[in-house]
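Here the complex is missing one protein chain, while the rest keep their positions.
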């Protein structure tokens, strides 16, 4: 089966563009609401043809079933500051009426053997084409910065070693996963204290913006 | 002294836009060169008027000296995967002829008391205005993802507590800085092993791209 | 009635961002389809607060009815090469399922007294907010480059003369409208001949891409 990749990937590319604008828009809304912003940044990509073919081979997906069986041809990623933000983001995604959630995988509560942690949501998203509507699958990964950090490293390593990690490297990667997990744990505790403190504050005094050395770049 | 902020900030905003395109372009070059890409992502911002005023107050900078004495009105941030990448990025910035480096601060080797780590480069950048060239100062911060992660948290905390962190929070923040540092250390060691492995590999077999479960979103 | 403009305009801004990505995506689809591309470019804007207030005043719209009675707070504009493209674009918009068309005004067939020509489509577009879906109104203007050219000039003149155009200027503007109309007429005739020629060609010989001196910048 010969695939015209430009034509095949076009609706996925359009979906990714639309979803990036939509998910980034959520961040702006939280900011304006002056509440905690659970989204740090949003990225998106269309899986390249060679990666699609390699994965289809690995998972025994026939090329004529790509659209229905490969869920991450369109991929979005939402980065959060705190582990707790992940559930807030998932809840908010479930409220949306512009797509349907058809699958969820909680690799935060149930991390993969490799140490990989992330929350995956698979959606069915309607793209309006010249000739009518087409529903495509897309995967949204929600994770903390520490989870993202680790996953980036793991990806590089697997890429270089072609999935056959030497014992030594493999052990280090586990220790790194542990360090990333600890970072998230520390942050969660800090978060709780911030919230308690905020509660106390709100009775005792007003708040004003103040220069704190590091401001936010976006 | 009354400042027309729109007019005052316009050349800084233009500089930030140009530098974002320039620094992001570097990333593309590394990618095409098929070598390790030392830049993960680049962000930029112009310091808002109220933050400028607060900082000028704190540092006793007279408003008529803002242009020459406040170095981070235009701010760029380059995020790296490995600590070692930071020096590569700095070297590469020094080769450029479109700006002049006028100051450097190495908070990676010499972290701040707070635990803050980053490499700061202050540049003089010429912006072409309708009425001629204007040289402005801009600060480029270069840091790993782990350093950035910690700095984001510290910024939130300082913002909320207005620089008077309770002892409890302050200690947690130190532990978080330690965890972030450990993460960078682990990564550095993994990096070395990757490079050794690559060296060995290059004698024994060719390399081909392979699906590894997590691909890169950008 | 006091309006919080940032909050009021936010869903409109989000809608404009989403619709720009969606309408520009259409252009890509036509291009890939290798057929005539009826869309030259797409622009969008949110009406500024002062323009909203001025128009509400002029049209006697109570501020509490802005959402339901002012249709162009969110505005999109689609520029076409040929007058005939306008109807193709309108037909294609009507096929979409991500918004509902609730009004149409055909100032192409029935130009305004001022000479203004354009096709206006008013849509109801659902924006997904943190707290649920909100349907907003948006106006899509579809026009040729010549119509757009004239409208830009008319806008400048009305802005400068505050809607009280001197007789002299007013007459010139009419002559300019006439010239713009002629340009569109000439183009329509050229278009027909192109299509006939294409028909003839397709029997006699193949087509290949060729350098023609001016290529397309986008």
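Which chain is which? They are A, B and C, in the order written, and residues in each are numbered from 1.
FYI, a contact is a pair of C-beta atoms (placed from the backbone, for glycine too) under 8 Å apart; a residue touches a chain by one contact, two chains touch by 3 or more.
Being a predicted model, the structure only gives us computed values, none of them experimental.
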Displayed chains contacting the withheld chain: B, C
Of C:65, C:100, C:131 or C:182, the one touching the omitted chain in the full complex: C:182
Missing-partner contacts on subunit C, residue numbers: 40, 43-45, 47, 50-51, 54-55, 57-58, 75-77, 81, 116, 141, 145-146, 148-149, 151-163, 166, 168-169, 172-173, 175-176, 179-180, 182-183, 186-187, 189-190, 193-194, 197-198, 207-218
For subunit B, residues in touch with the removed chain: 6-7, 10, 14, 17-18, 21-22, 25-26, 28-30, 32-33, 92, 95-98, 126, 128-133
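Here, only the chains that are shown with their structure count from here on.
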Separation of subunit A from subunit C, taking each centre as the mean of its C-alpha atoms, in whole Å: 36
Junction residues of subunit C - those touching two or more other chains: none
